[in-house]
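Here the complex is missing a single protein chain, while all its other protein chains stay put.
Coming up: subunit A.
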Amino acid sequence: MTATSLPPKSSVVLPPKSSMTDIRVRVRAKRLVLYTVLVSATGLFLGPFGWLILSGLKTQGELAASPVHWLPDVFQWHNFADAFNQIDFLGYARNSLIIALLYAVLVTLSSAWVGFGFARLDAPGKKVLFGVLLGSMMLPQMVTLLPTYLIFAKLGMVDTYWPWVLWGLSAAPYLVFLFRQFFAGMPRELEEAAIVDGCGYTSIFWRIFLPQSWPVLSASFIIAFTWTWGDYIAPQLLLSTDRTTLAVAVMTTYVNEGGTPVPELQAAASVMYVVPILLIFLVAQRGFVAGMSTSGLK
């Protein structure tokens, strides 16, 4: 039995009732301020999305009205149906999904593989190579746009999904960095014990490191998926109108006979376009947050 010396009840000095009340009031006031700030920040971040939803529910006249028409007189729910029916929405969504899944799966695997190499293997010039890899993150996409097209055109891959396969197999610098940070934080003993048990580095990667990497794998997958789902430039450059993605279709297809945009349909389509991303994030957010925090990146 542990000897615990608690003071006798009579010797516990409680603050007077009035100061207890003061403390409670102060705590509540602090909470009130905190919640007010949090609610305001949430409103600020959700504001544009809310405005997008409202825009999708207005008429074109209400969108152009001055002073601003905050709420529609009559909610134009049919805008969503019209936006869905005016183009082959599901067809374009399917194209986006295929490209995004292909790329996300492949780039997650290849980046994990490369990140493992940088984290756990020694080789001459490794630091320089890693520096070059990080440096490539600074290269704007626009700079490589035309050469990229020319390469894929020479390979006969324009208007196919092969470019996304090749990009996926090539690993992405940011994700390599993410995996490298994660794998570098794993204890050396794990690796040594596996080597003693006869494992090579391929086995160590597949059987020991990767199974422990769900958080960073899911973070990488979400990042890669959202990149590709939201990418406008590459599909616009490489795919024809009937093979392109939802991002391109939403941005360019909602026009009237005169070729001018129909903003209410574009807004409604944009809302439907972001829903899959929101769902994926909601489902996988725990893994995403864990992956980002355990990799040492914020």
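By our rule, a contact is a pair of C-beta atoms (placed from the backbone, for glycine too) under 8 Å apart; a residue touches a chain by one contact, two chains touch by 3 or more; residues count from 1.
Here is the rule we use: contacts and distances are computed from a predicted model.
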Chain not displayed: protein name in its UniProt record ("Histidine kinase", "ABC transporter substrate-binding protein", "TldD protein" or "Phosphate transport system permease protein PstA"): "ABC transporter substrate-binding protein"
Of A:Val132, A:Leu145, A:Ile195 or A:Val275, the residue in touch with the unshown chain: A:Leu145
Chain not shown: contacting residue from A:Thr21, A:Thr36, A:Ser136 or A:Thr241: A:Thr241
In subunit A, positions touching the absent partner: 60-61, 63-67, 87-88, 91-92, 94-95, 98, 101-102, 105-106, 109, 145-146, 149-150, 153-154, 158-162, 165, 190, 206-208, 210-215, 236-237, 240-244, 248, 252-261, 263, 286-287, 290, 294
